[in-house]
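Structure first, then comments.
The complex appears here minus one protein chain, its other protein chains still in place.
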Amino acid sequence: MNRSSRIVITLRTEAHRVMMDVTGHVQQSLHAMQAHDGLCMLFCPHTTSGLTINEGADPDVARDIEAALARMVPVHSGFLHAEGNSDAHVKSTLTGVSLCVGVEAGHLALGRWQRVFFCEFDGPRQRELWLRFIDA
Amino acid sequence: MNRSSRIVITLRTEAHRVMMDVTGHVQQSLHAMQAHDGLCMLFCPHTTSGLTINEGADPDVARDIEAALARMVPVHSGFLHAEGNSDAHVKSTLTGVSLCVGVEAGHLALGRWQRVFFCEFDGPRQRELWLRFIDA
Partner (left out) sequence: MNRSSRIVITLRTEAHRVMMDVTGHVQQSLHAMQAHDGLCMLFCPHTTSGLTINEGADPDVARDIEAALARMVPVHSGFLHAEGNSDAHVKSTLTGVSLCVGVEAGHLALGRWQRVFFCEFDGPRQRELWLRFIDA
């Protein structure tokens, strides 16, 4: 295994704004590359979507986060950028696009209630999630 | 030293919402594991708390950050999640749960005024902070 290589996970987001649980996709990629112990670096290569880790047990939590971001960054608030999706760019900066998570015995080291979410703020679209594993 | 192993720091947050300076805890763990030069990955395994780096010299700065987040994400704003702590989940996404900081000669490489804070948004509780050191 070349531990520096980038794995590209292709996603299809199904709504204009949605938090998509991608923990299974990430775990499957770690398994396919026979990752054992180290760091998993996740990167969203888009500017109108982001990544976050939050609760996945109750899907209402992800909906509440999406709705709270929508209240914090209203769609029409005098933005300059002509494409009409400036709110999505702002939300991408608020969530961030880069995450590091430990890997132990091949499994993402997350807390009991944590899941990894791809945050779509300007979909639906085909998107990519980049993964890099650093063994240790 | 097995550089991939996870260190668990146990914390007791003392208020419902509080920014707790954990720089000393992290530094102590790096010392105990005889870390020298590399990267320190910090991870909060909870979904109603987060991590941030900000000023620690004047404790009013941390209070101002907590208060500003409270204004941005009011507790009662029509959330769906029934546990009444959706604001805490949103704030966790805003601060984030994963941080990377350099380590030089055994010391966290922070700026002059920077400290690492564990951000409690739904306490008081016993919490964990996970640390991983990657030597380089």
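Each chain gets a letter, A and B, in the order it is written, and its residues are counted from 1.
By our rule, a contact is a pair of C-beta atoms (placed from the backbone, for glycine too) under 8 Å apart; a residue touches a chain by one contact, two chains touch by 3 or more.
Predicted, not measured: the structure shown is a model, and the values here were computed from it.
Asks: With respect to the chain omitted from the figure, which of B:39, B:88 or B:131 is a touching residue?
Replies: B:39
Asks: Of the residues B:9, B:33 or B:61, which one touches the chain left out of the display?
Replies: B:61
Asks: Using the document's definition of touch, tell me which of B:9, B:33 or B:100 contacts the absent chain.
Replies: Hidden-chain contact among the options goes to B:100.
Asks: Give me the chain A residues in contact with the hidden chain, please.
Replies: Residue positions of chain A that touch the missing chain: 3-4, 6, 41, 43-47, 72-73, 77-83, 86-87, 89-90, 92-94, 96-98, 100, 128, 130, 132, 134.
Asks: Would you write out the residues of chain B that touch the absent chain, in ascending order?
Replies: So the residues of chain B touching the missing chain come out as 37-39, 52-55, 58, 60-61, 63-65, 67-69, 71-72, 94-96, 99-102, 104, 109-114, 134-136.
To be clear about the criterion, only the chains that are shown with their structure count from here on.
Asks: With centres defined as the mean C-alpha position, give me the chain A-chain B separation in Å.
Replies: Between these chains, centre-to-centre, one finds 20 Å.
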